[in-house]
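Every protein chain except one is present and positioned as in the full complex.
Let's turn to chain A:
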Amino acid sequence: MKLVAVTSCPTGIAHTYMAAEALEQAGRAAGHEVAVETQGAAGSMPLDPRVIAEADGVIYAADLEVKDKDRFVGKPFVDVGVKKAVHDAPGVIAAAVAAVGSGVVAPAAGPAAAPVTKVDANAGVGTRVRQWLMTGVSYMIPFVAAGGILIALSFMLAQLAWGDEGVVLVTEVPVDDLMTSFNVASLQDWAVLLFRTGGVAFAFLVPVLSGFIAYAIADRPGLVPGFVGGSVSMLVGAGFLGGLVTGFLAGFVALWISRWKVPKGVRGVMPVVVIPLLSSFVVGLVMFVIIGRPIASLMDGLSSWLNGLSGNNLVLLGLLLGAMMGFDLGGPINKVAYTFAVTGLATEGLDADATQYKIMAAVMAAGMVAPLAMALATVVRKKLFTHAERENGKAAWLLGASFISEGAIPFAAADPWRVIVSSVVGSSVTGGLVMAFGCTLRAPHGGIWVLPLISNPLGFILAIAVGVVVMAAIVIALKSAKPNPLVEAEQAADEQALVGQAA
């Protein structure tokens, strides 16, 4: 029988290793293969994922929280504490063998949203980059789901509370009103509460993404510069692509500083003061001074170019705006297209079918494509996605329908170029079609909840459906062409777990 074990103790210098040695010995004596991960003070060498996949059962001889316990989900286990393993290792081995026999399986508490913090140091560069990205993405997904669904619910409530213009009005209520005059009986107030809370959750998306990419690279020292960098990325309008940059930048800067050889007196304050201070400073400097300016001028340039374009071929403009909406999902280019549309709405004395209203319809429809298409792709081709992504796919239906493009960010952050390429094409098709169908829209957001404000709603929905199918098809084709090793590893583990349960 093959077993894996994790040992740890409060001090991390004695029992951790004695338990490991005792378990290995007792296992060998009883004719089992035991591989132990010692989570002690000397740092732990993570178990090879292949060894975990092949293991029949797991032994937790740990007095501390087991790091990355989600790696062992779905396997029979015993949890005995470190002392028992030191004093009676043969008994522990026997208990583990019995557990495998009776099939007591580790609770599948969350293969779904379980953060993939494990980064295999021996993997190739490409795989490690993917693992870093997936770490950030898996921590971000709950924020996307929570924030997005709160906002979507708020839109639904707002339509009930105010009528057709609800999604516009709900965003215009000041936060102060919420605190000074919240009325439990007012549907409007509830809508505002949900909207504001969701907005706050959304403000964490990019910082969490960036922070946990840096964490995956540099461990704890990466957290502060990563979060700070993600926040700065939002401030300078660099969106989630900026957050990916800051995640990697913060991670490597923190890693580099943490490897400095420093005098003994300074060593104690390195993790608490020196590393967070210096790495945050570097990340802030780079983002504000070096990255911030080109982004600002890019946005200015694109805006004035768009303003020069309008009035010509509307279908072409729809294709272009759609492509921009799909490119960075809330990043600078997306924002230029969206702002262009929303500013148009403010023009005085517009006809019911004014170009400005058509532009708004095209922009909103295009912005709904990416999350919906990714949701569709996770249903049609489950095997191309990680557990976390599949869970996110479920929330993405609602987010996409509510014109919350952020629903697609986890997918795009995990696999930028494949998702962005397909998103640009699919969103562009939708943008062009909406223009061709001559749909108009008077609200700046709301998704399907503002359908009453859309002229030719059937055409609007058809345009979205076509774009969604196009994008889903492209992303599936691209992802199938080159399988993701992380997804394959997860599936191997799943199958192993199923076999283990059957036996």
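Details
Rule of thumb we're sticking to: a contact is a pair of C-beta atoms (placed from the backbone, for glycine too) under 8 Å apart; a residue touches a chain by one contact, two chains touch by 3 or more; residues count from 1.
As a convention for this text, contacts and distances are computed from a predicted model.
The protein name that UniProt records for the chain not on display, among "Beta-ketoacyl-[acyl-carrier-protein] synthase III", "Nucleoside-binding protein", "Pyruvate formate-lyase" or "PTS fructose transporter subunit IIA", is "PTS fructose transporter subunit IIA".
When the omitted chain is restored, the residue from A:Ala5, A:Met18, A:Val80 or A:Leu321 that touches it is A:Met18.
Among A:Pro10, A:Gly101, A:Pro174 or A:Pro294, only A:Pro10 touches the chain that is left out of the view. Of the candidate positions A:His87, A:Arg293 or A:Lys394, contact with the hidden chain is made by A:His87.
Counting over the whole complex, chain A has residues 10-18, 20-22, 25, 38, 40-43, 63, 83, 86-87, 264, 267-268 touching the chain that is not drawn.
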